[in-house]
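Only a portion of the chains appears, each positioned as in the full assembly.
A, B and C label the chains in the order they appear, each numbered from 1.
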């Protein structure tokens, strides 16, 4: 098996498993935040505005974590900076 | 075993296991959000509208995480950018 | 062992294990959503309509996750796009 096959095979597997594990945490966190927002809304319907604002900021913060994972994986799949060492070497 | 077989076999296995693990988190999160929405609705039936709106935004955010996984896996199955290195090499 | 046997054997095992793991999350989520719907119904019998509507939307969203898994596995079993690389190569 050539070096390139070994490298690309491992990268592909890591990318798929990585995104699968990486969305677990944000998904749980979002579920928890939305769940709390709904409960808060049911208890204080008149505070809907400030609840929605807090929820949106929170979801954006959590989404940013999922984006970190996605960015690293897209870098690995499309523009891996370590790749040039193998192509050169 | 040729390089190509090794690479495609691993990609296939990773894609299937990846999507199976990747929907775990979103599924739990959705279950939690829907469950809270139903409880909120039972406690404040008159706030149905704002509950539904919040729920839909939340489900869309969680679904986006599942879509990330799906997109990475479809890229790996149909248009893996790393594949050209093996075909060339 | 020929390349083809190795590839098809692994694909088959991955498909079976993948669907088995992949329905875990949606199953738990559905169980939770239905359970909450029943409790909500017991607490607010007159809100049955909006509870049922929310439940159906929720179940459809969760089912969509299970469908993602099923689709990937059917693609792998019946029309694996990576297969042509081996048949050609």
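Rule of thumb we're sticking to: a contact is a pair of C-beta atoms (placed from the backbone, for glycine too) under 8 Å apart; a residue touches a chain by one contact, two chains touch by 3 or more.
If you're wondering where the values come from, they're calculated on a predicted model, not measured in any experiment.
Trainee: Of the identical chains, 3 are shown. What's the total across the complete complex as given in this file?
Mentor: Taking the entire complex into account, the copy number is 14.
The working rule: only the chains that are shown with their structure count from here on.
Trainee: Which angle of rotation, from 0 to 180°, maps the CA atoms of chain A onto the equivalent atoms of chain B, to the nearest 5?
Mentor: Value: 25 degrees, nearest 5.
Trainee: Can you compute the centre-to-centre distance for chain A and chain B, using the mean CA position of each chain? Integer Å is fine.
Mentor: Using C-alpha averages as centres, the distance is 11 Å.
Trainee: Could you put a whole-Å number on the gap between the CA centroids of chain A and chain C?
Mentor: Between these chains, centre-to-centre, one finds 21 Å.
Trainee: Which residues belonging to chain B are in contact with no fewer than two other chains?
Mentor: 4, 7, 11, 13, 15, 17, 19, 21, 24-26, 28, 30-32, 35-37, 39, 41, 43, 55, 66, 73, 83 - these are the residues of chain B that touch more than one other chain.
Trainee: In their complex, what parts of chain B are in touch with chain C?
Mentor: 1-2, 4-5, 7-9, 11-13, 15-17, 19-21, 23-28, 30-32, 34-39, 41-43, 45, 48, 52, 55, 59, 63, 66, 70, 73, 77-78, 83
Trainee: Over in the complex, which chain C residues touch chain B? Could you list them?
Mentor: Residues 3-4, 6-7, 10-11, 13-15, 17-19, 21-22, 24-26, 28-33, 35-37, 39-41, 43-44, 46-47, 50-51, 54-55, 58, 61-62, 64-66, 68-69, 72-73, 75-76, 80-83, 85-86, 89 of chain C touch chain B in their complex.
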